[in-house]
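A single protein chain has been removed from this complex, and every other one stays in its place.
First chain written, first letter: the chains are A and B, and each begins at residue 1.
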Amino acid sequence: MKSTVIPIGPQHPVLPEPIHLKLTVVDEVISEVVPSLGFVHRGLEMLVDNRDYHQVVQVVERVCGICSMMHAMCYCQGIEEMMGVEVPPRAKYLRVIWSELHRMHSHLLWLGLFADSFGFESLFMQFWRIREKVLDIHEATTGNRVIVSVNTIGGVRKDLDDDQIEWIVSELKNVKREVRRLGPTLLDDYTVKKRTVGRGVLTSQQAIDLGTVGPTLRASGVARDMRQLGYAALGELDFEPVTEEAGDSWARCKVRFKEVLASIDIIRQAAEKTPGGEIAAKVKGAPPEGETVSRVEQPRGEVFYYIKSKGQKKLERLRIRTPTFANIPALLAILPGLYLSDVPVVVLSIDPCISCTER
Amino acid sequence: MFKMTPNILRNMITDKATRLYPFETREPWTGVRGELGIDIEKCTFCGICALKCPTGCLSVDKKEGLWVCDPFVCVYCGICVESCPKKCLYQDLVYREPADEHEKIVMKGEPPRKKKEAES
Partner (left out) sequence: MEAQSISVKMDQLLGETAKLQVEGYTFVAVTGVEIDAETVELIYHFDRDLEMRHLRLSVQKGVRVPSITPVYLAAFLAENEVQDLFGVAFSGLAVDFKGTLYTENEMRGQSPFCRYTVVASENGEAAGAGDNSSENSSGEAS
């Protein structure tokens, strides 16, 4: 029984971003996995050396295109905690509305890619057509489709009128109806179930030991969601983390599908309760000497920021640990024992966002 | 097995979801952050826009009265538009068109000291 080493290389039709996996294969069954990164490393953490702490918001937004607003929100929350700035309540509710819209557009993108990985291209196009409606909402309310750039230290930069909020809620009713129509097509299909049920099982004990986060962890039955921390008006809204028990690729798909529907509900609640008032607090001076830690739930999991300042306008150190960085060690436990042809689907089911991972 | 069929029949009857892009365009939404422009008559060359820019694409020369912007470095965030004290910067509703040469936008106006000398 000889073993061969096969690379699932940086370029692959199914992967949205470059990651390299060296698989040791014995007769089509995988026995060992070694992941390797470093293809899109841009060194963003060093850009902090030359910039004011206000300008760093624009740098941090560009770490990842899909979760860009939540990176900026996490950074702003860390600096606001260090400086003791009180964010007005209207800004907190607006931040919740925009971040849940971001979560929806990321999950719809992933559902489309997942359908495409089996070759189900028509469903891929349908999901992305629905996603265009969410991107239209972004463009109409903030001015840009993907990197929306609405956060600033002390609040948000743009306001929403009551007409716009009503329009958002009515557009989302259409989105909810269409997503509900497409869900059973993906989840109850015989072929899809044959390829995903029972593949890539991650038990809850393995998931906790390997430090996984996000929907990958919640699909194994552990109800841990950073939104339970209650940052930015989420403490006043009513929601439950979405979990599944099985821990295989089908369960991860179902968790993300249910989260889209849960986000629509959160936006509807927030739109009813948004108070009036200002949208940003004035911030002067520099952050005091010290360090702080801040965490936010992104579409892929928990992002962790460590900010250290020495009392001047330029920060000393900014450290970002993104959710895919924590989910990659899980591949060491999931992949051994599978067939070679299952690998692309299982790797896509943990939702790899490699440009976040190697900022 | 026939779960997708109602969707297919509905798609055959209703309008198309796409438009024939170069020939038909959509009205842009208000507030879209497009290409950057300046009303050079009102500019006093204070340099605040260049100081606040996160990418360093703007440079302002007070003596000569020059305002230079590099549209390929600009990320169209809109911070210069918000922080200009005379409100002379604005953003168009259309994005910058693709170009085959790297050119900067150079605008020359009258710096404030010369205006004062001309008046007195």
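Criterion: contacts are C-beta pairs under 8 Å (C-beta built on N, C-alpha and C of every residue); 3 or more make two chains touch, one makes a residue touch a chain.
Just so you know, these numbers come straight off a predicted model, no measurement behind them.
Although one chain is not drawn, the whole complex shows that of A:Pro7, A:Gly211 or A:Pro275 it is A:Gly211 that touches it. In the complete complex, the residue from A:Gln11, A:Asn50 or A:Ser170 that touches the missing chain is A:Asn50.
In the full complex, subunit A contacts the hidden chain through residues 34-38, 41, 43, 45-47, 49-52, 55, 208-211, 226, 228-229, 290-293, 304, 306, 308, 316-317, 319, 321, 325-326, 328-329, 332, 358.
Methods note: only the chains that are shown with their structure count from here on.
One simple way to say how far apart two chains are is to compare their mean CA positions; for subunit A and subunit B this gives 29 Å. On the side of subunit A, the complex with subunit B involves touching residues 51, 54-59, 62, 122-123, 126, 129, 136, 139-144, 147, 149, 157-158, 181-182, 184-185, 188-190. Touching subunit A in their complex are the following residues of subunit B: 1, 3-4, 7, 17, 29-33, 52-55, 75-79, 82.
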